[in-house]
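This report refers to the structure that appears directly beneath it.
One chain of protein is taken out of this complex; the other chains stay put.
So that you can tell them apart, the chains are marked A, B and C in the order they are listed, and the count of residues begins at 1 in each.
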């Protein structure tokens, strides 16, 4: 994909890939956390979030998994549940120019935090 | 559905139905507006929003339509678009006890406003 | 306030007040839950949410309280916290015509649920 906004950036391809990946993960988290969902219907929610990310530029691949163990605990008196950040396990690959950023969002038990991190930067 | 929270309310069934409908429309708007989406994929977004509403209590029926004419105009330099409140046309029926609230969210040209309103309250 | 959209509604003043209150509570929850905040700065967040609600039509009064006990527990490894629905205690009064809906959003321990409910409907 030719980037119509390339002229606005002053950074390397790998920094750009990391920046774009950060945008997508920040957007995903703050767009979808709080969403009411049917516990019987989690696959469709995963697909809907993936589609929303894939629609954005420079996304080479994305996999969204919502943790079934937390959904079970999260069912409320009305039998539905709300998407919490802790439930998300996302693997995102962003490609810009010749660089790829492989990123992750998942709840890290050791940190008790839904961490967004860069697993690898690689040339493609 | 037996309502486990009934004891907390001091209002009639029709007022409750209207209240619950308002919650769902306010939630829908502020949860999903801003969502990036693929213009080729609008049906799936409509279904995902409907599923999220149906998961909540007292929803008898919901139909979400995203206006195709506005999506076409809304496509950006990266070929995706963002869900705007003006694009939404939602018809929602909430039932509580013996009352039903038939509600709507749609952009009203005369008011230049995405209006949430009560089309009818009826006994069932 | 004269209501420019009155002609679109088919319901009583009390049903309208309940509907409008539901919209505001649903909006508040889904707009602000997930917001990162500084635990030293909670008063300002409360005011910002109140101001956002007061900007909307038919709001006679609103009081937003964020539970300090939950904020303390909610501090993460980076010393900030994220607004959860469970932290909110909101009292909202909506007036339409001659009716007033006094509503509440708060986490109800007995239900383990952040309940939005109607405390009273009254004539004014």
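Heads up, the rule we're going with is that a contact is a pair of C-beta atoms (placed from the backbone, for glycine too) under 8 Å apart; a residue touches a chain by one contact, two chains touch by 3 or more.
Predicted model, so just to flag it, every value in this text is computed and none were measured.
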item	value
Residues of subunit B in contact with the chain not shown	29-30, 33-34, 76-78, 82, 85, 111-113
Positions on subunit A contacted by the hidden chain, ascending	4-5, 8-12, 14-16, 18-31, 101, 103, 108, 111, 113, 115-121
Hidden partner chain, residues of subunit C it touches	4-5, 27, 31, 34-38, 41, 44-45, 47-48, 51-57, 77-78, 80
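The rule we apply is simple: only the chains that are shown with their structure count from here on.
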item	value
Gap in Å, rounded to a whole number, between the CA centres of subunit B and subunit A	26
Whole-Å separation of chain centres (CA-atom averages), subunit A against subunit C	29
Set of subunit A residues in contact with two or more other chains	34, 77-78
